[in-house]
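Up next is chain A:
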Amino acid sequence: MGVLKTLWSKLKQAILALKPGRVTLGYPFTPREPEEGFRGLPRVDVNRCIGCGGCAEVCPARCIRVVDTDQTTRVLCFLHERCTFCGRCAEVCPVNAIEMTKEFELSTDDPHEDLVGEYHIWMGPCERCGRCFEAPSALDRLKRTGMRCDEIDAKCAIACPAGVEADSEETKS
Partner candidate 1 sequence: MIRDWLIKKILPRALWIYHVNCGACNGCDIEVLDTLTPYYDAERFGIRLVGSPRHADALVLCGPMTRQTAPAVRRAYEAVPDPKVVFAIGSCATGGGMWHDTYNVLGGADQVLPVDFYVPGCPPRPEAILHGVATALGLTTKEVKAMRAIQEGSDVEIEDLPEEQWLVQEQD
Partner candidate 2 sequence: MDVTAQQSAQLLFGALAAGTILGALLSRWPRLCGAICALSVAAATAGAGWLGAIVYGSAMPVDLTLPGTVFVGLHLTKLNIVFVWLVLGLGLLATIYSVRYIEHAAEHAPAAPVLRYYPVLMILLGSMAAVVCLPDLLHFFIAWSIMSLSGLALILHEYHKPEVLAAGIKFAIFTLVGNAAIFIAIMLLRNASGSFSFAAAQSTMAQMLVAQPWLAHTIFGLFALGFLTKLGIYPMGDWLPDAHPAAPSPVSALLSGVMIKLAAYDVAHMSFELMAGGGAGSGSLMAWGMVLATMGALSVLLGGSAAAANNDTKRLLAYSSVSQSGYILMCLGVSIGFALVDPRLAALAFVAAIVFVIADGVHKSLLFLTAGSILHTTGTRDLVQLGGLGQRMPSTTLAAIVGGLSLGGIPLTAGFVGKWLLFQATLQGAAQQPLLAVYLLVVVIGAILSMAYALKYVGAAYLGAPASPRCCEAAEEVPASMRLPQVALALGAVLGGLWPLVLVGPALSAWEAIAPFAPPVTGVGGGMLLIGDPQIGTLVGGFVPPVIFALIVLSGLLVWGLSRIAGVPTRVVPSWQSGLDLPLAHTRLPASGWYWPFTPVLRSVYREIRLPFLSRLSEAPAEQEAAEATEAERPAVQRAASAFSLIDGGE
């Protein structure tokens, strides 16, 4: 009797399992976009970037390097191989130069070559100092060295070509 009961319960389970039918997606042969709002690979609009380095400052994985190769060139180097795609860089960017794209097909056989974003920023007389970034909250405030951070010049805010005067003025004291 018990055996029959077991068999019946097993049969029911099989039927239950058959109900949804085959759900397997066609990926990778048919493309499949991530959901709206997905945070993929960050890309920098190099022409908008003002080289403030705020992204490097807040990055939890510390995968963004800011290097000044000479007095007029600042290089932002994104080491995507250890990027966690948290989107903090895009969040804090004062000029919205960073976009979290939907790219997720990042597999590669050579991450050190392929998973790099290297952005050479032309630093004009003002922006090279990077002072136009102001942290969104007191907790994010720059406390560390690691950025070239000259004395803050109030005039900069007015002259800023990136159009962040209002932001800068508000948060600056």
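Selection rule, in plain terms: all candidates are chains of the complex that A comes from, given by their letters.
Please note the rule applied: a contact is a pair of C-beta atoms (placed from the backbone, for glycine too) under 8 Å apart; a residue touches a chain by one contact, two chains touch by 3 or more; residues count from 1.
Not measured: the values here are computed from a predicted model.
Enquirer: Looking at 1 or 2, only one should touch chain A in the complex. Which number is that?
Expert: In this complex, the candidate that touches chain A is number 1.
Enquirer: Could you pull out which chain A residues touch candidate 1 in their complex?
Expert: 22-25, 27-29, 32, 34, 41, 43-44, 46-47, 49, 56, 60-63, 65-69, 72-73, 78-86, 103-109, 111, 113-122, 124, 145-148
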